[in-house]
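Below: one structure, written as structure tokens.
Omission of a single protein chain aside, the complex is shown with its protein chains in their original locations.
Think of it as A and B in the order they're written, each chain with its own count starting at 1.
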Amino acid sequence: MPSIETGPVAQRGSMVPALYRVAGTRRELADTATLELVPLAGARPEFAPGQFNMLYAFGVGEIAVSISGAAGEESFLHTVRDVGAVSGALARIEAGATLGLRGPFGTGWPIAAARGADVLFVAGGLGLAPLRGAIQQVLAERDRYGRIVILFGSRNPKDMLYRRELAQWRRRLDVAIEVTVDHADRDWHGNVGVVPALIRRVPFDAHDAFAFVCGPEVMMRFTVNALREAAVPSERIYLSMERNMKCAVGWCGHCQFGPAFICKDGPVMRFDRIAELLAVREI
Amino acid sequence: MEDLEHILAQHPFFAGFSAQHSRLVAGCARNHRYDADEYLFREGEPANEFFLLRHGQVALEILPPGRRPMVFATLGMGEIVGASWLVPPYRWMFDARAMSLTRAIGIDAACLREKCEADHHLGYEMMKRFLPILVQRLHATRLQILDVYAKH
Partner (left out) sequence: MQISPADQASRLITCEGLQALLDELLERGYRVLGPTLRDGAIVYDRIARIADLPAGWTDQQDAGRYRLARRGDQALFGFAVGPQSWKQYLRPPVETLWTMRLGEDGPTISSDALESPKMAFLGVRACEIHAMRIQDRVLREGPHADAAYAMRRQDAFVIAVNCAQAGGTCFCVSMRTGPKATSDFDLALTELIDGHAHRFLVEIGSEAGAEIMLRVPHGPATDEHCAAAAAVIERTASQMGRSLETDGIKELLQGNPDHPRWNDVAQRCLTCGNCTLVCPTCFCTTVEDHSDLLGASAERVRKWDSCFTMDFSYLHGGGVRSSARSRYRQWMTHKLASWFDQFGTSGCVGCGRCITWCPVGIDITQEAAAIRATPDAGKEERHGGS
């Protein structure tokens, strides 16, 4: 019976992973998979979309991965892209395997604060994963929000994440969704161009809107420019920031972004609070 | 002619245009309709016109030798297609293909250039509207070049 000894281990607290079983995997793209993780003992902790867990691949290492939702109350969903030793091990893990999980950590998307307003979800590439849980949560209580807009950009049609969910959302009549790719061939009949350009194309009330943005930092900076040009207030734009993490609990110092610890003060951060930092090279 | 003038005045590009200038431009304008996969223009052809899209979607493409055409931008309703008519040698640098049924107003480039020479106020009003669009496209293109979603 797998167990975690109490006593000394409990004293190590937040640095000890809980053991989770991989209940299922889904190949999303050639190098990306979504894992469904269920705790071996106890209940899955509560989480807010936007938060992340530290996933530990036995003997290889640990990385921070955003929670991309849940399949019910029992599991975490994590979408992992193979970009290194640990992420590669996680992206290739098989159903039935065990891995370690610490979390959830960090700040989530301010979904409750956005009630009553229009909400724009703007995602680039893998950035759709940390937003997916928030989109689902907002759609689950659709009547508490104004217009819902989902804007999503990928490199090309082949690398588009969550096509099934995107199609589901598109089938709803009460959500505006625009998708674009950086370049494509003739088989793609949709938009080609960058995500910020989509902002001009969708109707929403800038003065009463929240924007939740997630993607590569450069894409987020361009997107924020476009949102600001459309008169969305800075204090209503939220970004999901990223840095490498070793502890996720504010001790190791690695994730510092100016004075902010991305593990504690982020990853979801309000744009007006970090606007100056974003403009500093090598901060 | 009157119909076109009216349609032009509705187009966002011409917001704030004086009636007199609208008439001048309308004098260079004509209606176009393109079926799906028809070309508005091809790379290398003289850039005789630029287009204001009223309906439909246009793909800007380049055909590299030995490969399939690559689409690098799509433009839709309300947007402008074509900037090469502004600068010599007035030749298109890429293909523009209608992705679906597309209606556009084409404005004759030589005609408009001549009128702008004669009336510099008209010229300035056109430039004021064109430049922000070009700058926006430049910024967007730079973001595309950065290939931010690629693995590094």
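One rule holds for everything that comes next: a contact is a pair of C-beta atoms (placed from the backbone, for glycine too) under 8 Å apart; a residue touches a chain by one contact, two chains touch by 3 or more.
If you're wondering where the values come from, they're calculated on a predicted model, not measured in any experiment.
Residue A:V83 is the one among A:A23, A:V38, A:V83 or A:L139 that touches the chain not shown. Residues touching the missing chain, restricted to subunit A, are 1-5, 7-9, 11-17, 19, 40, 56, 58-62, 83, 98, 100, 216-217, 242-244, 246-247, 249-256, 258-261, 280-283 (touch as defined at the top).
Going forward, only the chains that are shown with their structure count from here on.
Averaged C-alpha coordinates put the centre of subunit A at 37 Å from the centre of subunit B. The part of subunit B that touches subunit A in the complex is made up of residues 59-60, 68-74, 76, 99-100, 136, 139-140, 143-144, 146-152.
Subunit A meets subunit B in the complex at residues 31, 81, 83, 124-126, 153-155, 159, 180, 182-186, 188-194, 196-197, 201, 215-216, 218-219, 222.
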